[in-house]
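Here is the structure we will look at.
The complex is shown incomplete by one protein chain, all other protein chains being positioned as in the whole.
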Amino acid sequence: MTEAPLLDVAGLSIRIDGTARDLVSDLSFTLNKGETLCIVGESGCGKSLTALALMGLLATPPLRVTGGTARFRGDDLLTLPPAQMRKLRGDRIGMIFQEPMTSLNPALKIGDQIAEAVRRHTELSEADARAHALEMLRRVRIPAPETRLDVYPHNLSGGMRQRVMIAIALANTPDLVLADEPTTALDVTIQAQVLELMRNLQRDTGTAMILITHDLGVVAEMADHVAVMYAGQMVETGPVAAIFDDPQHPYTIGLMSSMPGLDGGSDRLVTIPGVVPPARDMPGGCRFAARCPFADAQCAQVPPTTSAAGNTSHRVACWKAPLEQQEDAA
Amino acid sequence: MIRHDIILETQALQKRFAGRKPFFGEAKVVRAVDGINLKVRRGETLAIVGESGCGKSTLARLLVRLMPPSDGTVVYEGRNIANIAPEEMRHLRRDLQFIFQDPFSSLNPRMTIGALIEEPLRVHKFGTKQDRRVKVAEMLARVGLPASVIDRYPHEFSGGQRQRIGIARALITGPKVVIGDEPVSALDVSIQAQVINILQDLKDDLGLTLVIIAHDLAVVRHMADRVAVMYLGEIVEQGPVADLFANPKHPYTAALIAAIPVAEIGARHAATKLEGDPPNPIDLPTGCRFHPRCQHATQICQTNRPALDGTGPDRWAACHHANTLSLQGYIGSGHSRSPTTQARFDLYRAASAVLPPQDQKTTT
Amino acid sequence: MSNPDTFQTAPSRQTLSEVLPPKRSRVWAKLKKNPAALLGGGIVAFFCLVAVLAPVLPIPGPAVTDFMAVRKPPSAAHWFGTDEIGRDVLSRMIWGAQASLMAGVVSVTIALAIGVPLGVAAGYARGWTDAAISRVTEALLAAPFLILAIAMAAFLGPSLTNAMIAIGISAVPIFIRLARAQTMQVLTEDYVEGAQAIGLTHRDIITRYILPNIVPPLLVQATLTIATAIIAEASLSFLGLGQQPPSPSWGSMLNTAKQFLEQAPWLAMWPGIGIFLVVLGFNLLGDGLRDALDPRDN
Amino acid sequence: MLRFIGHRLLIAIPTILLISVFVFLLQKLLPGDPVLALAGEDRNPEMLAFLREKYHLNDPIYVQYFNWIWNALQGDLGISLRTNQPVTTLIAQKLPVTIQLAVMALFFAVIIGIPAGILSAYKKGTWIDWVANIVALSGLSIPNFWLGIMMILLVSVNLGWLPASGYQPFTDDPLQSLKTMMMPAFVLGTGLAATLMRHTRSAMLGVLQSDYVRTARAKGLGERSVVVKHALRNALVPVVTVVTLLFGELLAGAVLTEQIFTIPGFGKLVVDAVFNRDYAVVQGIVLCTAIAFILMNILSDALYRVLNPKMSDQ
Partner (left out) sequence: MKKPTVLTLSAMLMLTAAPLFAADLKIGLAEDPDILDPDQSRTFVGRIVYASLCDKLVDITPDLEIIPMLATEWSWSEDNLTLTMKLRDDVTFQDGTPFDAEAVAYNINRSQTLEESRRKSEVASITGTNVVDPTTIEISVAQPDATLMAQFADRAGMMVSPTAAEAAGVDFGNAPVCAGPYSFTERVQQDRIVLTKFAEYYNADAYSFDTVTFLPIVDTTVRLANLRAGDVDMIERLAATDVASVSADDGLTMEQATSLGYQGLTVNVANGDKAQNPFGQDKLVRQALSLSIDREAVNQVVFEGAFAAGNQPWPPTSPWYNKDLPIPARDIEAAKAKLAEAGVESPTVEIQVSTDPVAQQVTQVIQAMAAEAGITVNVVAKEFATQLSQQTAGDYEISQIGWSGRVDPDGNIHQFVTCEGGINDAKYCNLEVDQLLNDARATNDTAARKALYDQATAILDEDLPLIYVYHQNWIWAMDAGVTGFAAYPDGMIRLAGVSKAE
């Protein structure tokens, strides 16, 4: 740990104008060069907002960053002036979105859409940018890339489009890629192809990645570190092995329990009862309390503090962790 | 072998969609469902899996005649519903129900929950208004919603709750067969588990026959008794779920299984056994439709279309090499949780089971 | 974070329903937050009120003439001045509001009454019904509105009622098109398939599923068309085919006033302002409704 | 594309026939005897009878229709009862005038409406949006005839900048022609600009929320590039369709505008013809505008296909 982390997010909070509590609350994590951090959580947990906030692409208003810093190579991404942020975006930080069907401009040829990202951040001529775009298509392993430069997005399948998105995000060899559910919309076979591609590209370029997903299977495949989010709060974070082998937070455990396994077992699935609290009305204490089988009055009223769990980088925000001790005490 | 009681059966079922007619020549035809023979046994859960565009949703709709087939028969309890009179079909619908994929869009936003769930009863002229209200309240309780939601509108509910409403609506007429088109795939994991449990409970309680369309193999593995794997409008493999997962006979099935990312550390990486995208259903490959993506394809695969043949007890596969290939099925990582961790999981299981599985505590 | 003030009792396990207000009030809540829509609604409400109250307001009759006070500018006796033959302009504005609003509302009602059933039929039945209705719609659209309206008004005889009928019929194709497109849109919704899966009859599907769901866009279009219709009445008045003397409508007042733009500019000013405000009101309201009914924006 | 256009032209034929029957019936139903209307003050019964005979007004209506359509198919639309001029000559005389008015009005509508729409969508919820909307709504709510007269009084009478009315053929004196048409085109264009602005605004609002605009921003593109290259391009697809569809509104608006500015175009011709019961002229003009309208519709759909790569491939 001689080097400072590539990205150091501390206390990031996001709020909808006119609501009482932060939607994303006091989020902190770090990411080192070349590493992959998976942010995992169910819909509405604020994981996409976090990524957008880091990109400076939050829809303001009504969404607004209300606190925290995000230091990236010396700059605070949350307070950087828009013009400088634009210089970073697409150059040092790339982003891959969930919906490959809608994230590409339907009216522009894909070659132009890649070349545009290159031209924006380099001095390359139009021809060179085009050559670079071709190279990128080749690197994301799109078959017959020469002919694909001049087609429109609708001519491509979902998997191919997501490869194009990856090409755009990686066109300027960024230090950091934010990938927001990049494979959720894809078939499982295509998902496997795309994940493999991302792994390989990351290995080749040394790019760090924040991968946002709700699929623990994808997490297990891709992550070095994991951050589990629930209702805008980070409930547990740590190295991937720690999260899978030593989950501490009831939500993490519940999430893992409720996944049907591939090795059969016709037992009833374990569930997390209830629903996620609405975005405009977050509860005051532990946000998971209402759904937690272990919660008591303290949980409902006081936000839990984050504590280390064994491994120093494995941290959990729960009054009851580790569970077995609580149960013993009871 | 037990002689199974077949409740729903298709023969040579086809659905073709006409594409846009080009300036010259004939219009292209999309063969969404192309000659499917399927037997659904009374009381079982049959899963139909496949990638998007393989025709599984079309097949689901053909099974309950939400669209008319182009060819072939669908026989329900001895009656061919493929060419039945519309009025008669309307009456049959109390027996054949459908659960839709998207709980956000499959409920009329302008009707109350009560009206939505009651509607099938009203259509099929069940009892008096009062009887129906009672039945609706009962049904709501069964899917774990308080009776007080009866006058609310769908948008006031979360996805999981809406899917429960959809299930209540489908089951209220006491159907014999329920087709679920991806009934849980739009839901978050925690909610998905709730809904899967409800479906299973109801199936057991009501003695339903379930046909589940799904792309998530884990869900299929959990819910189904038997599985049919579809590829480009055809069934390529069929068999009991455990056997099929353990010993796939068709390379496509094996590839599907291999592609699933497993939520375990140290599990094998999801493998890319399949290159490229599924071909366009307009320009179908000759021979075996899977051959362009198949590692094991040989000359014969390019020319001859394999039939769905028996490969073992209750097992069928449409592959020229089904009996010679030895394909990898699902194998766990062998990695097991530490005792502490396992204890934690057990604690959770125990604690959450104490809570009613649904949010019946909801105050209203 | 642990500010004691934020402490509260444990939230009960609640459904979203308690948190999200019911839909209707959500629309209302969104409207309330939209100052433009409120302003529009306020303007419309004000003029409606004035129009309805015309008979009981302490104003002279709209046809009462004072030949001693012809084309007199606004004064204490006549706040809005007097018109070309000595009638009180304020009174005529108020009574004219009745005619102009009626022109808007009635003609749009006519257009809705004819257009929506045809549009729904076309969109639902497709095939020959659709082809036939679409051809008629196209034909109606291709005959320019004013020509159609002039011919209709000339055919039926110039009167406010007939102008409303003419304007209404001219607006029919808009509603056929919209209802047809919306019906086809709704038909692609999963819930219609759901209705079929339950075994609903066509009639039930149309009345319970399609109509309720195509109402919001039709409502928005209707408010916009009301505005257009008010102007159309004014235009027909310009051609002498609208409200008949001595009853006032803003359109006919404006039409007469253009003779006196120099001698008596207030004659054109008041109805001009009236039309502008009402059209503005309806448009703002329509915009607001559209925004409020759009689930995408929160 | 060819096939598409061919198909559309084919189905336009019944529509046009329908319109012709419709208009024919409508004007036959009109009260008022055309001959009497034309006679004006001098109403001599024998003369009226003679004229009725001369113009076959006593024939059964279907005979009149078939005669008319038969001649129309041969390019003869009859003669004006009022001035004895062939209707085709009148159309040839008036068409360029109205086209010039329409084109110039569209020009005004586009240069006002589209930028205003973009700005208002981009600055949604700000005072700029507010002002742009109010101005656009003013454009919609001020009757053309009123704005027209006011502008004549202001611009021509008080300021003396532009001629008050009249028409100069473009071919005779382009500059003067543009000057005479400037005001009417502006008056006609403002109403359309409002419509256009609103369509642009709502299209832009949709597009600005789209994922690909977010992608463009994620590339670090500047806002101008995001708006113009990525957003506008897609927003224009529906807007261009609207522009061509505005043609119908344009024709209707032209009727009044031509009336006020005394422009000898289609609109004025047809209004006078209706009032004078000059059937042949009404019929000819409506047929002509209907064809133009349908052609514009086809053009609009074709344009939509060209602009939208998704459609053009299919």
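So that you can tell them apart, the chains are marked A, B, C and D in the order they are listed, and the count of residues begins at 1 in each.
The rule we apply is simple: contacts are C-beta pairs under 8 Å (C-beta built on N, C-alpha and C of every residue); 3 or more make two chains touch, one makes a residue touch a chain.
These figures come from a predicted structure and were not determined experimentally.
A.B. asks: Can you say which of D:Leu25, D:Met47 or D:Val228 touches the chain missing from this structure?
C.D. replies: With D:Leu25, D:Met47 or D:Val228 as choices, the missing chain is touched by D:Met47.
A.B. asks: Of D:Gln85, D:Thr126 or D:Gln209, which one is in contact with the hidden chain?
C.D. replies: Within the whole complex, the residue contacting the unshown chain is D:Gln85.
A.B. asks: Taking the entire complex into account, which one of D:Leu153, D:Met182, D:Val240 or D:Ile291 touches the absent chain?
C.D. replies: Hidden-chain contact among the options goes to D:Leu153.
A.B. asks: If the missing chain were put back, which residues of subunit C would it touch?
C.D. replies: Against the left-out chain, subunit C lists 63-65, 67, 70, 84-86, 153-154, 157-159, 239-241, 244-246, 255-256, 258-263.
A.B. asks: Footprint of the hidden chain on subunit D, which residues?
C.D. replies: Where subunit D meets the chain not shown: residues 30-34, 36-47, 50-51, 54, 80, 82-85, 90, 93, 149, 152-153, 156-157, 160, 163-167, 259-264, 268-269, 272, 275-277.
The criterion applied here is as follows: only the chains that are shown with their structure count from here on.
A.B. asks: Roughly how far is subunit C from subunit D, centre to centre by C-alpha average, rounded to an integer in Å?
C.D. replies: Subunit C and subunit D have C-alpha centres separated by 23 Å.
A.B. asks: Could you please state the distance in Å, as a whole number, between where the Cα atoms of subunit B are centred and where those of subunit D are centred?
C.D. replies: 55
A.B. asks: Where the centres are mean C-alpha positions, what is the separation of subunit A from subunit C, in Å?
C.D. replies: 48
A.B. asks: Send over the residues of subunit C in touch with two or more other chains.
C.D. replies: 12-13, 15-16, 20
A.B. asks: Where does subunit D touch two or more other chains at once, residue-wise?
C.D. replies: Residue numbers touching two or more other chains: none in subunit D.
A.B. asks: Given the complex with subunit A, which residues does subunit D contribute to the contact?
C.D. replies: Contacts found on subunit D: 125, 210-212, 214-222, 225, 229-230, 233-234, 237, 307-310, 313.
A.B. asks: Considering only the defined contacts, which subunit C positions touch subunit B in the complex?
C.D. replies: Listed in rising order, the residues of subunit C that touch subunit B are 12-18, 20, 22-23, 189-191, 193-201, 204, 208-209, 212-213, 295.
A.B. asks: Which residues of subunit A touch subunit D once you look at their complex with the stated criterion?
C.D. replies: Subunit A reaches subunit D through residues 55, 57, 61, 86-91, 94-95, 97, 99, 102-108, 116-117, 120-121, 152, 154-155, 165, 168-169.
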